[in-house]
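Each remark here refers to the structure printed beneath this line.
Here's a slice of the assembly, chains where they normally sit.
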Amino acid sequence: MSYTKEVMDHFSNPRNMGEIENADGIGEVGNPTCGDMMKITIKVKDDCIEDIKFKTLGCGAAIATSSILTELAIGKNLDDAYAISRNDVAEALGGLPPEKMHCSNLAADGLQEAIKNYRSNN
Amino acid sequence: MSDKKTIYLDNAATTEPAPEVLKMMCPYVSNEYGNPATMYSLGLSAKKAVDEAREKVANLIGAESPEEIYFTAGGTESDNWALCSSIMCSDKKHVITSSIEHHAVLETCEFLETIGCGGKADFLKVDEYGFISQETLSEAIKDNTGIISIMHANNEIGTILDIKSLAEVAREKGVIFHTDAVQTVGKIPVDVKELGVDMLSLSGHKFHGPKGIGALYVKKGTKLKPFIHGGGQEKGKRAGTSNVPAIVGMGIAAELAKNYIEKKDTRVEKLTEKLWNGLNENITKISRNGHPEKTIPGTLNVTITGIEGEAMLLMLDMQGICVSSGSACTTGSLDPSHVLLAIGLPAEVAHGSLRFSLSKYTTEEEIDTVIKTLPAIVNRLREMSPTWEG
């Protein structure tokens, strides 16, 4: 099993890692029993994602997909951001090993949860 | 890519062949390419080399005679063979094994249950170290138990089981006892007579021999049915043109290992303890798995709370350090190690495990580097984690 250069880049230099204080939306997905947990926090302005940060416990793919997801999402309006799919994430990373495709769900799901959370609060 | 600075601490997965092994294998790959099954001189000299290697392997494990050694393509085939031979050629269709065996044993048990030959397997529970008591084994034995297969030492946590006492139970009840000694042969003294086993698996590449070669020890008098069919090799028990260079290489590795073991060098143990102490002092919420003393020299399995093993493994690799997370063979899989679960670790903890396995080639400097490198990686990954509270 091997990761693409893009995965390794995002894994070793993750973008937007951390947590937004007083976030407008929070998404938490995953399960420590499965070895993976993700928390996405977003700041929303004019129905757009103004800022986004992640925290992830998981394998290399989980960390890299979290990182690329934040790059894909930032600046997008909420509908477009919500539409980011696991395939978009995997593609942006130049592909994932087949046994790691499920990890890309985590990131897309996390963002959707955060957006839902924001919407339910507003 | 291999450069001088690689720190290789995954010797439980595979080892670097000894330079002496390479040197002695060479002629048998190039001009001594004869087939030992043939009658002309080129074949006979190959046969002689194979016989010498057989004797060296027999010596390493204290076999009564070289005739008790059958060469295979590796530890996996040896394990498959031992189980299939015992169950397929007998009316006794019940296998007893442990829940911490290598997949080579576990999956062969499942296979025997599915091919319609009537096989049935029981997997014994182990305690927090991986031990099995005589009572547990004794209670599991049925009238139709055809083989008991319990590993000598576990490849993930390093614990060495008390095979002598378990084989005693088997002998009393007249059941064949097999042990997967892939992780102990060549590292600690292994004597088949002392252990009292009927069959034993070993693998060349685990003790600085070549890959693709292993052996099954079968005590004289034990029924043995072929697993790979089709030729007179290995006294008609294991077909296929003999892998002469690899056999020769494993023979040399066996000889070197025997000399090494007899020297009772404790360097590897000391380095392992140093590694554990160094990590334990510099990383919070780290714990050691397996028995701290009854363990293969050089194997250290730790769990580090709040991190996933693969992420640590990748970051260590970026620093040139090779280790394993969970079992080497299941790194591609997403399930936590069956061994760590069997010794009672919760899944979320088992995910955060790393195995360091040293060899006689490991240096103190390398261990110092690991002790310096890992704490920073742990901090970094914990910082990323949504569950880590500090």
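As written, the chains take the letters A and B, and residue 1 is the first residue of each chain.
Here is the rule we use: contacts are C-beta pairs under 8 Å (C-beta built on N, C-alpha and C of every residue); 3 or more make two chains touch, one makes a residue touch a chain.
Since we're looking at a predicted model, the values are computed, not measured.
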| item | value |
| --- | --- |
| Counts per chain label over the entire file, given a single displayed copy of each | A x2, B x2 |
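Rule of thumb we're sticking to: only the chains that are shown with their structure count from here on.
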| item | value |
| --- | --- |
| For chain A paired with chain B, centre-to-centre distance based on mean C-alpha positions, whole Å | 40 |
| Chain A - residues contacting chain B, complex | 1, 3, 8, 11-12, 14, 17, 19, 28, 32-39, 55-60, 62-63, 97, 99, 102 |
| Complex contacts: residues of chain B adjacent to chain A | 306-308, 310-311, 314-315, 318, 331-334, 336, 346-348, 351, 383-388 |
